[in-house]
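One protein chain is absent from this view; the other protein chains keep their places.
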Amino acid sequence: MDAVIIQILNGLDKGGAYALIALGLTLIFGTLGVVNFAHGALFMLGAFVAVSVNGLLSLESVTLDPTKLTPWGTPAEIRTKLAEEWFGTFGTTLIDYSVPVSIVVAIPVMLLIGLIMERGLIQFFYKRPHADQILVTFGLAIVLQEIVKAIFGANSISQSAPASLAGTIDVISGVAYPTWRMVYFFFSLTVIGAVIAFLQFTTFGMVVRAGMADRETVGLLGINIERRFTIVFGLAAIIAGMAGAMYTPILSPDYHLGMDFLVLSFVVVVVGGMGSIPGAVAAGFILGILQSFAAMEAVKQYFPGIDQIIIYLVAIVILLVRPRGLMGRKGVMET
Amino acid sequence: MAQFKGVSRRTLLKTGAAAGAALATPVFFTRGALAQDFLNAPKGGTVTLGFNVPQTGAYADEGADELRAYKLAVKHLNGEGDGGMLSTFSSKALKGDGVLGKKVAFVTGDTQTKSDAARASARRMVEKDGALMITGGSSSGVAIAVQSYCQEAGVIFMAGLTHSNDTTGKDRRRNGFRHFFNTEQTGRALAPVLEANYGKDRKAYHLTADYTWGWSQEGSIKKYTEAIGWETAAAVRTPLGAGDFSQYIAPVLSSGADVLVLNHYGKDMVNSLTQAVSFGLRDKKVNGKDFVIVVPLYSRLMAQGAGKNVAGIFGSTNWHWSLQDEGSKAFVKSFGQEYGFPPSQAAHTCYVQTILYADAIARAESFNPCGVVGALEGYEFDGLGNGPTLYRAEDHQCFKKVLVVKGNENPTSQFDLLEVVSEVPREKVTYDASGPDFNPKDGKAELGECNAGK
Partner (left out) sequence: MNAAIATASSKAQPHAGEAPPNKGADLRNFAIFAVAILSMPLWLQPLGVAYPAFMQKIAIFGTLAIGFNLLFGLTGYLSFGHAAFLGVGSYAAVWSFKLLSMNAVPALIFGTLFGGLFALAIGFISLRRTGIYFSILTLAFAQMAYNLAYSVLTPITNGETALQVVKDDPRVLDAMFGAVGTSSAPVPNLFGMALTGDAGLIGFYFCALLMIGAFYISMRIFRSPFGMMLRAIKTNQQRMRFTGLNPRPYALAVFVVSGMYAGLAGSMMAVVDPLAGAERMQWTASGEVVLMTILGGSGTLIGPVLGAGAIKYFEVKLVEYNKTKLGEIFSFLPDSISDAVVSVSSLFVGGGWHLTLGLIFMLVVIFLPGGIVQGLGKLTSWVRRRTSSSNSASSKSADASQPAE
């Protein structure tokens, strides 16, 4: 029983990440009608915002110690962290909390990246076929990941959660679970809630929803829908970036992270139904949990290798049974 | 301009002109147009080596370090720099003036850590650039694929980092040589250290990367830990590149096991280890004993990725820069002076392989691959790190000391991540090549004939 509970928890934090990525992706579909293959890259960029923040906070001053030599004969380096030198224990705490701090940094950075992407590239592809959109954003994803690789290298760079959140907590007695994963689950719920509330209860959100439903009519009403859609793109970039930054203590980021999540996030969106926000969220959590269960030996002994293919299998079955995904609307992205 | 197999440009032009009428008339391509008795015999003043390393993909950093080592080896062979290990090497056939009077030149290729791409890039270097030897790589799949290509083409393959038993086991080839150790040696070296530290009464839970190297490693560790009395609770296969391994780690807690063995490498290892630590496994007490994690194959580059999570975790490695023998010291010194940081184990094995190949040519006094094979088989040498070493004739595997290491609890620098616990002597890690783990299920592995490509 404990094992089942742990796998459900596990599916929830995994699903949180899937849902956050899919949320932004489906928002972009629904509003801009653009198939964004660079969305995984935005997640990856968010993760590297966290890496950079950590790197900046733990910048070191290097002094050479001529009395000690390295094995290759140069003077040994003495490294001190600048933040600690300047702020003492506060500096140490700041470094410890680099991941939460990076969320604050990620918001403006990702907004800027999102706006540049939309104004600089995506807006020219609104009227182009979906195939062109897929291809140009795929190219962009390659470019972004290669730039990250040139700066940060190809190895994974692990990030640690703040010491106070790094341990485990007892979810119910006897079932311990990593604290940071619980934090991530609640973080994802908060963000999802905030986005849905924003779309539901603000005038801006109302216009965006109206635009998702019938873009032309809203345009005819004299509302500048383009401007709002630009902001929606920025919003999606922020969501993906924050999701990436917060995920770094769970999964050590490397430059390929975006591509690893790309296929998965599309499967989530398609299973949920293109352009449906509740669908994307539900599909994210469902696929996360199914993936966790498929990894259990009790399941694997009957279906060897099921954990390798479960996500795709579910996608195929759902699409055949429910042609527009769980909550998709008619006519979206079918041509 | 491209050159292949002694077809001069003029013949080629003629061929092309005749192509319409007499497509692919074999006569144009029969050998003997030029008097050579082996493929890619060096012409002019240089001999070309092909360095086939991952430049893209997850092992690009490891590949970059291999390439650094190769460039350094070429420098030393050509008499530039401080000569590195040439001065400590037991053979004195190399004089630092190239090889047999020819300067060493090189071409590079990208394996992408895919067997297809690696073979294609090796082919390019052999067919187009005239490489006489191919070396490098960072995975066993690639090593085995490229090794069999080199056998068919008729050039020598000096394996880079490849740890699976199969490379010199059931997939051994006459033209291929491996300096790196394998999972069998890891099992033999690691088990006694585990016994000394964790006792005889343990239950191990394996997480294994679901491909041939992972299985090979799982098999060897199981075999030797069970021999010291450990029990294997479960061995679970995980998809390659799964990223988040938590769904595989979670059941460990309720399985009653008190040891977790991570048969992962590279990115998978960084992630599974970090996540296992975050699940609090190391703070647990199971069966009245501290729960421990073991990572059988370590590399410094991976340890860097996993950060402080490696502290106190046992594993094995082929070589480490903190070794104090003369050869290792000389190599670390010249590598460190050139690049400003110490070499990785992959860099070491690649450097040594290049030196050994050049030395074999010098001793055989011929560039002919079959001469090289003869000079390397059963060759006993010293001074290249790892102490006295034998290139065993029957499977082309090197036998030398294997290092058991532990993640450093108090690193003094960003490179000081592993601490050598024990240098397991060569006799302890020498095995019988005719054992079942080194041969196909229904037969006996054979090296086959040496192939010089003509």
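Each chain gets a letter, A and B, in the order it is written, and its residues are counted from 1.
Here is the rule we use: a contact is a pair of C-beta atoms (placed from the backbone, for glycine too) under 8 Å apart; a residue touches a chain by one contact, two chains touch by 3 or more.
Just so it is clear, the structure is predicted and the values come from calculations on it, not from any experiment.
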{"item": "Chain not shown, its touching partners among those shown", "value": "A, B"}
{"item": "Sole residue of B:Lys92, B:Lys128 or B:Lys428 that reaches the chain not shown, by the stated touch rule", "value": "B:Lys128"}
{"item": "Among B:Asp65, B:Asp171 or B:Glu338, the residue in touch with the chain that has been omitted", "value": "B:Asp171"}
{"item": "Touching residues (missing chain, whole complex) on subunit A", "value": "35, 121, 124, 128-132, 134-136, 138-143, 146-147, 149-150, 259, 263, 266-267, 270, 274, 304-305, 308-309, 311-313, 315-316, 319-320, 323, 333-335"}
{"item": "Subunit B, residues in touch with the chain not shown (by the definition above)", "value": "1-2, 4-5, 7, 9, 12-13, 15-16, 19-20, 23-24, 26, 28-29, 31, 55-56, 60, 63-64, 107-110, 114-117, 119-121, 123-124, 127-128, 139-141, 144-145, 148-149, 151-153, 166, 171, 210-213, 237, 239-240, 443, 446, 448-449, 451, 453-454"}
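As a working rule, only the chains that are shown with their structure count from here on.
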{"item": "Chain centre separation (subunit A, subunit B; CA means) in Å", "value": "36"}
{"item": "Subunit A partner contacts - residues on subunit B that touch it in the complex", "value": "57-61, 210, 234, 236, 238-239, 241, 243-244, 246-248, 250-251, 253-254, 267, 270-271, 274-275, 278-280, 283, 301-302, 304-309, 321-322, 329, 332-337, 340, 342, 413"}
{"item": "Subunit B partner contacts - residues on subunit A that touch it in the complex", "value": "2-3, 6-7, 10-11, 13-14, 70-74, 76-77, 149, 153-158, 160-161, 166-168, 176-178, 180-181, 249-252, 254, 256, 260, 291-292, 295-297, 300, 307-308"}
